[in-house]
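One protein chain is absent from this view; the other protein chains keep their places.
Chain lettering (A and B) follows the sequence in which the chains are written, and residue indices restart at 1 in each chain.
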Amino acid sequence: MVEQLNLIACRAIGRLLPSLLAMLILALPVKAQGVSRSFRVSAESSQLEVINKVGSITVGVAEGAVITVIARQAASSDLNFAQPSQDRVKVEVTGNQAIDLVIHVPPRSTLNLLCYKGPIKVKNISGQIQARTTEGDIQIHQVRSPRVEAHSTSGNVSFSGEILPSGSYTLKSFSGRVEATLPASADFKLYASSFRGGMDLGGFQMNFLKQTDKLVEGVLGNGRASIYLWTQEGSINLRRKP
Amino acid sequence: MNCQIVLDSLSNYLDGLLLESEVRLIEGHLSQCPPCNSVKLELAEIRQAARELPLHTPSRALWTRIQLSIEAERAGKKQGAQLTERPGWWSQLMARRFTFTFPQLVGASAVAIIFFTFGVVGAYYQSQNLGRSPVPVVNQISANIVLPGEEKLKAEIERRMSMLNLRKASWDPQMREMFETHLAKIDQSLEHCRQNLLANPSDQDSQQRVLDLYQEKAQLLEDFAKLK
Partner (left out) sequence: MHLEQANSVTVETTKLTASDYDLAQASARGEMEAFEVLYQRHHRRVYSLCLRMVANPTEAEDLTQDVFVQLFRKIGSFRGESAFTTWLHRLTVNQVLMHFRKRGVRLEQTTEEGEMKDVVQRGSERPQSMPVVDRIALDRAIAQLPPGYRTVFVLHDVEGYEHEEIGQLLGVSVGTSKSQLHKARMRLRELLNKKV
C-alpha cells in the first residue's frame, strides 16, 4: 500500500516537474537579448525616420543597399518598425525605457532623427540630415550633405564635413555649445549669434557684413552656401580643417 | 566706326542681338582699340557674374510670419462663411434694426456711466500731473513694444500650450519634468531679452533675439506635441 502511494506520488511529481520548472523559468526576470532588423532599400533614395525617447541614436554607413537597426537592450515589443514603401523605413521606440539605437544606412540616405533625452551621432552621410534632441549632444561628422539641420535644446552641437555650394547648414542649441569644423577653402555666408557664450571664428578671413560681441555676419568666397549658428547660453566655435 | 557707336552697341553685341555685318564691324574696331576692348571685357565679366550672385537669407522668423498669415487668412474665411449664415451685430447696425432686452439696456447704461466717471477722474489727475517727470510714461510706452509678427507668434504658442496642457498628464513623469524645466529656462531667457529690448527698443539684434527665443519655445512645444 505504502509502495503504491510512493509510486503514484513519484509519477505525479515526474509529470508535474517539467511544467513546474517551465513556470519557474518563465517567472524569472528575463533580460532582453536585443533586437536587430534589416530592410532592403535603394542605395540612392532611401529615407530613414527615427523617434527615440530615452537613449541614443547613432547612424553610420551600411555596406550595400540596406538599412540595419540594432537595439541591444531592447525586446521586440519595445520597438515599432515600418517600411511603408520600398525606400522608406520608420523606427519608433514605444515605451519610456532607455534604448540605444545603432543604425546603418546607405550613405546617400535622407535622415530625420528625433530624440527626447539622448544624444545623436551621425557619421559619413551624404544625404539630407535633420537631427533634433531636447537633452543630449548632437555630433554630425565627416558628412557631405547638401542640407543639415541640427538642434538641441540643452546639449552641444558639433559638425564637421564639406560645405557644398548652395548647401544649407543650421546648427542650434539653446544652452549648449555650437561647433563647426569647416574646410579652409569653404565658400559660404555665415550668420552666427550667441547671446552669452562668446564666439571664436577660427581665423576664417571673411568679409564681415556685421560684427558685434553677440552676432557675426560674414561672407567667405562668393557666399554660396548658408551657415547659421545660434545659441543662447553657449559659445560658438568655428575651426578650420587643416 | 567710332568709339561711341561701338560702346553703345556693346551690350547688344555681348547678348548676340546684332546682325552678322554689325558684329564684324564691332570686332574689327575692338581688335584695334584697347580701351573699347577693355570695356567689352568688363561688361562681359559683369554679365557673367550676375548669373552667379550669392543668395541672401531672410530672417528665421519669416516662415512663422508667413505661416501665421496663411492660418489667419484661412480662419478669416471660415469666420466669413459663418457670418454670412447669421447676421452679426455689424449687419444689424448697418440695417438699423435694433432689438434689446431689458438686462442688455441696463448693462449698457452701467458701462456708459463707468466710462464717463473714469474719464472725468482720469482727466483731472492728468491735469494735476502735468509738468512732472515723463519717465513713467516712457516706460509705459516701451513696455508696449510689439515686434513685427510677435503677436501672432505668441498666439500660436498659446494655442500649442493649451493643447499640451490637456495631454501633459498622460506623459511619463521624467518627460514631463524635462519639458517643464526647459520651458522655464526658455521663458526666463525670453523675459531677460525682452528687458534688454526695452532698454534699447530700436536695436535690431535684440529684436531678432526675442523672436528667435519665441521660435525656440515654439520648437519645444512642437516636439512635445508628438510625444505620446
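The rule is simple: a residue touches a chain if its C-beta (ideal position, glycine included) is under 8 Å from a C-beta of that chain, and two chains touch if they have at least 3 such contacts.
Not measured: the values here are computed from a predicted model.
When the full complex is taken into account, the listed residue touching the unshown chain is B:Q67, out of B:S31, B:Q67, B:Q174 or B:Q188. Mapped onto chain A, the footprint of the missing chain covers residues 45, 47-49, 51, 80, 82, 84, 88, 90, 92, 94, 110-112, 114, 128, 130, 207, 219, 222-223, 226.
Seen from chain B, the chain kept out of the figure touches residues 3-4, 7-8, 10-12, 17, 34-36, 38-39, 41-43, 45-59, 62-63, 65-67, 69-70, 73-74, 226, 228.
Here is the rule we go by: only the chains that are shown with their structure count from here on.
If each chain is reduced to the centroid of its CA atoms, chain A and chain B end up 34 Å from each other.
Interface residues of chain A, counted against chain B in their complex, comprise 51, 53-54, 94, 96, 114, 116-117, 132, 134-135, 151, 153-154, 166, 172, 174-175, 189, 191, 193, 195, 212, 214-215, 219, 222-224, 226, 228, 230, 232-233.
Within the complex formed with chain A, the chain B residues making contact are 52, 54-57, 60, 172, 174-175, 178-179, 182, 185-186, 189, 193, 205, 208-209, 212-213, 216, 219-220, 223, 226-228.
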